[in-house]
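One protein chain omitted, others in place.
All chains are identified by letter, namely A, B, C, D and E, in their written order; residue positions are counted from 1 within each chain.
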Amino acid sequence: MGKLQEEFNSYRSRMNERVMETANTNIKRFFALDTTSYAAGALDVKTKEMLGLVASMVLRCDDCIKYHLQKCHEEGVSTDEMNEIFMIANLVGGSIVIPHYRRALEFWEELTQPAS
Amino acid sequence: MGKLQEEFNSYRSRMNERVMETANTNIKRFFALDTTSYAAGALDVKTKEMLGLVASMVLRCDDCIKYHLQKCHEEGVSTDEMNEIFMIANLVGGSIVIPHYRRALEFWEELTQPAS
Amino acid sequence: MGKLQEEFNSYRSRMNERVMETANTNIKRFFALDTTSYAAGALDVKTKEMLGLVASMVLRCDDCIKYHLQKCHEEGVSTDEMNEIFMIANLVGGSIVIPHYRRALEFWEELTQPAS
Amino acid sequence: MGKLQEEFNSYRSRMNERVMETANTNIKRFFALDTTSYAAGALDVKTKEMLGLVASMVLRCDDCIKYHLQKCHEEGVSTDEMNEIFMIANLVGGSIVIPHYRRALEFWEELTQPAS
Amino acid sequence: MGKLQEEFNSYRSRMNERVMETANTNIKRFFALDTTSYAAGALDVKTKEMLGLVASMVLRCDDCIKYHLQKCHEEGVSTDEMNEIFMIANLVGGSIVIPHYRRALEFWEELTQPAS
Partner (left out) sequence: MGKLQEEFNSYRSRMNERVMETANTNIKRFFALDTTSYAAGALDVKTKEMLGLVASMVLRCDDCIKYHLQKCHEEGVSTDEMNEIFMIANLVGGSIVIPHYRRALEFWEELTQPAS
């Protein structure tokens, strides 16, 4: 696992554990809903993760972007497909998305680089 | 064509004509880019329209939502698929999206109602 | 019930019925969560409705504002208290909130006017 | 005065009066600050109104857009200049701004049409 | 004072000093308004700080969140109350708020941990 992923995942895991130990029932239900909403249904997981990614990009949340980039990679989204998602995010959200696109690209390149 | 669609499309067409008559070159290029970005490529049109829809919902733009709902309908998105897009939009964007979801549902029902 | 309330509530009720008839399980869970999160707990209902209102104002969602204004009124929020919520919303969200504040004030005045 | 302007200004004036009669001191100070910030200083009024307009467009507030369009017109902003502001707003804020641009253009055309 | 608080407060203090030395009168008035709006009035300070916090969370501003978390802690907000604020912020603002909630929780745990 690359450096950017490790950093992101280790903080996320650590704090998600704190959430599970401290949150009230409603918060736990909200987190459960966050998981089940991306499960395969009428739409497959790949499509749902692409939807989650574009939503995260136009709302400009770097952590959410990283999370969905990982999921998209696991679901076999290609770099050509990813570039078209990036374009829609830049177009709909505007040039204000560009700095998030740069960081997303850096993360994507780490995810897709051949093992050395 | 139903009443909500007619209202939306007639204003949109009228003002897009005014845009084309008054806009500068850069604005026209931006509008061209807005069209070409949803053309089939590595991703098909249906997927891209779903991406455009979810982005429009979390950014809470009713007109953009209506536009992509029409396109999704043309591309054969089913009501079960649409509900999963609605869910991701509500989840990612929060309960603040609900009023837009209500209006989207009304528009979707007009689009999908059997001809009488 | 005043005119603005009637208009708001009748559309909201009608479309919430459509939601309940057409939505998938996750959407219904999300709506349930939207209800239970405002129930009395460590914080009382009045405080939670004020929180819902200020969140709706800074995110500039007129329908959400109307909903929470009604709830705040039912919970006995006074006009002096309401003005302090309005101020925090204007301050945190900026002058871009002012048009929503104007409409909120109009709705609040309808809610609080003495029966004639 | 054209129809769109009249509608906008009459509601705005009526509700601003209600604000002045009901608001607390802090809200009144905030409104005062909203006025003085656009007064001539190191930057002239025209530049400040263009800044207010582009900020309103990327934040997608139709009423704020109408207000600053009127002020820009009073300050002598030309249609060529206005198109360049529209472009920057569309570019920075993204295609989600387009429906607001359409309404802004309609309002601008009403403001700039020759008296018949 | 814990590490996260120290880091946040030291940068904030240093830059607020620079603001006070360099800002114009309107900016200083805006900062004054930012202070007086949270003073006790019809609503007590605790309620106002909770309002400021939920507004900061749905607008996803980590620094604003930290500031209001400190104030809420000073005003005696309990962890059970805080969890209900966190829930309303996650619900209204959506899953896009979750990364900010994680960081808020980390900061809150630092604020509330028993002195060793």
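We take it that a contact is a pair of C-beta atoms (placed from the backbone, for glycine too) under 8 Å apart; a residue touches a chain by one contact, two chains touch by 3 or more.
Computed from a predicted structure; not experimentally measured.
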{"item": "Which displayed chains the hidden chain touches across the whole complex", "value": "A, B, C, D, E"}
{"item": "Touch criterion as defined above, residue of A:23, A:87 or A:111 at the omitted chain", "value": "A:87"}
{"item": "Residues from chain E at the interface with the omitted partner, ascending", "value": "11-12, 15-16, 18-19, 22-24, 26-27, 30-31, 34, 55-56, 59, 61-64"}
{"item": "Absent-chain interface as seen on chain C, which is shown", "value": "58, 90-97"}
{"item": "Footprint left on chain A by the chain that the document does not show", "value": "60, 79-80, 83-84, 86-87, 90-91, 95-96, 98-99, 101-103, 105-106, 109"}
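Definition applied: only the chains that are shown with their structure count from here on.
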{"item": "Rotation, 0 to 180 degrees and nearest 5, that superposes chain A on copy chain B via CA atoms", "value": "180"}
{"item": "Same or different contact residues where chain C meets its copy chain B, judged by the half mark", "value": "different"}
{"item": "Averaged-CA centre spacing for the pair chain C and chain A, given as whole angstrom", "value": "32"}
{"item": "Where chain A and chain E are represented by their mean Cα positions, the distance between them in whole Å", "value": "27"}
{"item": "For chain C, residues contacting two or more additional chains", "value": "24, 26, 30, 33-34, 37, 41, 55-56, 59, 64, 80, 83-84, 87, 91"}
{"item": "Contact graph of the chains (line, ring, star, complete, other)", "value": "complete"}
